[in-house]
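Note that one protein chain is taken out, while the other chains of the complex remain in position.
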Amino acid sequence: MTSTQVIFLITALVTIFSAVMVVGSRKLFHSALWLILSFLGVASSFALLEASFFAIVQLLVYIGAIAILIIFAIMLTRDIMEDEWQQINRSWGLVLILVITIFSVLLGLYSTWSGFQTILNPLGISGQENILAFGKSILAPDGFALPFEASSVLLLAAMIGGIYIAMDRKQEGDEA
Amino acid sequence: MIPLSWYLIFAALLFAIGLFGVITRKNSVAILMSVELMLNAVNINFLAFWHYHTQNSGLPQVNAMVFVAIVFIAAAAEAAVGLALIISVYRQRKTVVVPELDTLKG
Partner (left out) sequence: MNNELITWLIPLPPLIAFGLIVLFTNRSNRLSHSLAIIGAGLSWLLSMVVFFFAISANGVKEKALISNVNWLPTGDSWLKIGVQVDALTAIMLFFVAWTVLMIFIYSVGYHNFGQPKGEHDLPGKQPHGAFVTGTDGKEKHVLSIEPMYARFFAFISLFAFAMFVLVVSNNLLTLYIGWEIMGLCSYLLIGFWYAKPSAKAAAQKAFLTTRIGDVFMLLGLASLYTLTGSLQYEVIFSEQWLHFLTSHTSPVFGMSWAALIGILIFIGTVGKSSQFPLHVWLPDAMEGPTPVSAMIHAATMVSAGVYLVIRFFPILSAGYEAGGPLTTPMMAMAVIGSFTALFSATIAVAQRDVKRVLAYSTISQLGFMVAALGVGAYVAAAFHLVTHAFFKALLFLGSGSIIHGMEHGVLHTGEHVDPQDMFNMGGLWKKMPITFITFLAGGLALSGFPLITAGFWSKDEILSGAFNGGFIVVFVVLAIAALLTAFYTMRQISLVFFGKPRTMAAAHAHETKWTMTLPLSVLAFFSITAGWVGIPEAFPGLGGILPNWFDSFVGSMLHAEGHETVHHSSVPLITSLAVALGGLLLGYLVYKNIKDTQTDPMEWSLGGIYKVLANKYYIDEFYQWAFIKPAKWLSETFVYRWMDLFVIDGFFHGIAKLGLGLGNIFRQWFDLPVINRGGDAIASGTRRLGADLKIFQSGRVQDYMLLSLAFAVVGAVVFFVILF
């Protein structure tokens, strides 16, 4: 067991544990905090995979924006739910069985693939080269410029949509 | 040094937990959190395969990276809109508990 594997195992365990706590936690705010921890674990997993850029992006976007947003939403809808009573639906047993089945199916499918057991070695390419290639591709017209622009439009639409949906109608202001 | 299978199993597990949370949790915001978990699992999966392919071919695989970027973007957008919706629903029906939002009931 090399050190990398150990680190990976610890990271994985932490992430899994916090994910379980997200789902199973009684208090909603605790779920949000456990979510942040799982995001962290995922970021370190990205780092282990030598996708350094995306590890940083994960921290910035997920933890810095999305998690904060979630906490905002929890705060704004705070006084409705009592934190004590049952957070889980009645049919969780069935769902558990289902999820386990799905997991098993997935693994079964994976295991039929020949490359399943390959060892991931450190890449010979530096991180900077990866970023460069990535940057070039998302701006290249014969590359991924179009999806890039489309995703910008998506963000714009999401922004406008979000504002519009959440606007307080009681004020008589015109929407944008 | 880490086998690909570990990453894949890890991602699958995370995905399964997220799936469990989506179907099981009553609070809408909790569901959204579980969805973010699932998306993260997907990202891990993508990046594991990126590494695998880059390792195999020796060239940086741009496709995977772009895909992961798009997933990030989509997750962000969806989280924003989703939360806006939750706020709006909260205003209308004074609840965010999904089982109570059963106007589809026939």
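As written, the chain order gives the labels A and B, with residue 1 at the start of each chain.
To be clear about the criterion, contacts are C-beta pairs under 8 Å (C-beta built on N, C-alpha and C of every residue); 3 or more make two chains touch, one makes a residue touch a chain.
None of these values were measured; they are calculated from a predicted model.
Q: Please identify which of the visible chains the hidden chain touches across the whole complex.
A: Visible chains that the missing one touches: A, B.
Q: Using the document's definition of touch, tell me which of A:5, A:89 or A:118 contacts the absent chain.
A: In the complete complex, the chain left out is touched by residue A:89.
Q: Decide which residue listed in B:9, B:23 or B:89 touches the omitted chain of the complex.
A: Touching the chain that is not displayed is residue B:23.
Q: For chain A, which positions touch the chain that isn't shown here?
A: 89, 91, 94-95, 98, 101-102, 105, 109
Q: Using the document's contact rule, name the residues of chain B that touch the chain not shown here.
A: For chain B, the residues touching the absent chain are 19, 22-24, 31, 98-99, 101-106.
By our rule, only the chains that are shown with their structure count from here on.
Q: Roughly how far is chain A from chain B, going centre to centre by Cα mean, in whole Å?
A: 5
Q: How about chain B: which of its residues touch chain A in the complex?
A: 1-10, 12-21, 23-27, 29-30, 32-34, 36-37, 40, 43-44, 47-48, 50-52, 54-55, 58-60, 62, 65-66, 68-70, 72-81, 83-88, 90-91, 94-97, 99
Q: Chain B touches which residues of chain A in the complex?
A: 2, 4-5, 8, 12, 15-16, 19-20, 22-23, 28, 31-32, 35, 38-39, 42, 45-46, 48-51, 53-54, 57-58, 61-62, 65-66, 69-70, 72-74, 76-77, 80-81, 86-89, 91-92, 95-96, 98-100, 102-103, 106-107, 110, 115-125, 129-130, 133-134, 136-138, 143-144, 147-148, 151, 154-155, 157-159, 161-163, 165-166, 168
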